[in-house]
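Just below is one structure, and these are the notes that go with it.
With one protein chain held back, the other chains of the complex are shown just where they sit.
Order of writing sets the chain letters: A and B. Residues in each chain are counted from 1.
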Amino acid sequence: MTEKKKTTIVLLSGDYDKAMAAYIIANGAAAYDHEVTIFHTFWGLNALRKDESILVKKGFMEKMFAKMMPRGADKMGLSRMNFAGIGPKLIKNVMKKHNAIPLPQLIEMAQEQDVKLIACTMTMDLLGLQEEELLDNIEYAGVAAYLAEAEDGNVNLFI
Amino acid sequence: MTEKKKTTIVLLSGDYDKAMAAYIIANGAAAYDHEVTIFHTFWGLNALRKDESILVKKGFMEKMFAKMMPRGADKMGLSRMNFAGIGPKLIKNVMKKHNAIPLPQLIEMAQEQDVKLIACTMTMDLLGLQEEELLDNIEYAGVAAYLAEAEDGNVNLFI
Partner (left out) sequence: MTEKKKTTIVLLSGDYDKAMAAYIIANGAAAYDHEVTIFHTFWGLNALRKDESILVKKGFMEKMFAKMMPRGADKMGLSRMNFAGIGPKLIKNVMKKHNAIPLPQLIEMAQEQDVKLIACTMTMDLLGLQEEELLDNIEYAGVAAYLAEAEDGNVNLFI
């Protein structure tokens, strides 16, 4: 019996382009039959937010963070040429023209391919994000869970 | 027969300092007899652009992107202290003083050491870059080619 190869990605970035790269690599690795884990921390958690507003109890600071951070993958900005939010729209138009898959669909595809999506509980706490606000069927864990996967990983990336 | 060690780098960043780090690690690894691959995607493609203007047919959006992105490694900005473009000049002056090798020469050196430079065809499409605009003697491929190298890689980095 041969063991499956493993790919792990820490996604700290909240940029649309970087999250897209993360999910393209993740989907590619899953297609090559790797066991794939994406560990979302800090701004990377925004990729996992539901796009509707969820009613949860929050303190003032948590409310402010929640308001200022993009609600879901589709609302994330670019790391370059963001042009006050126009950049992502341009890129998405070009993507449609070239039949490239937008980020929300890449995330769905990853879930269908059993890519393990983990939300970092420590940074959820810091940014005041609660489980109700994040996508269904994801896992909640800390750095120990990440390291347990990564130490046997063939491809480990920090994005 | 022992197999060669492998180093792979995904270069998504279009920052001079990060590209410099990528190419210093790549050249170092090649000197230690690793098989080295740099997979350029998104803004990292700018490091591979020729510095002259190349006449190719483009749509409006492609023209705009082409115009706004730096033409070649020498024109890239810094991730910090860019100061509206003065930062890179300062750094380059300091580099000259300290005999550090500028990015365009690091790229040449990498090519001489047979570092495999790959341009990501999917993001070339998105940004409207064409083969004529990029350096000679590079390869064109997608995420599958990257993963084929990375899954046997000893050092895999995302920059």
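By definition in this document, a contact is a pair of C-beta atoms (placed from the backbone, for glycine too) under 8 Å apart; a residue touches a chain by one contact, two chains touch by 3 or more.
Values in this document were obtained by computation on a predicted structure and should not be read as measured data.
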| item | value |
| --- | --- |
| Positions on subunit B contacted by the hidden chain, ascending | 5, 7, 17-18, 21, 24-25, 28-29, 32, 34, 79-81, 90-91, 93-95, 98, 100, 154-159 |
| Subunit A, residues in touch with the chain not shown (by the definition above) | 10, 12-14, 41-43, 61, 65, 68-69, 122, 125-128, 143-144, 146-147, 150-153, 156-158 |
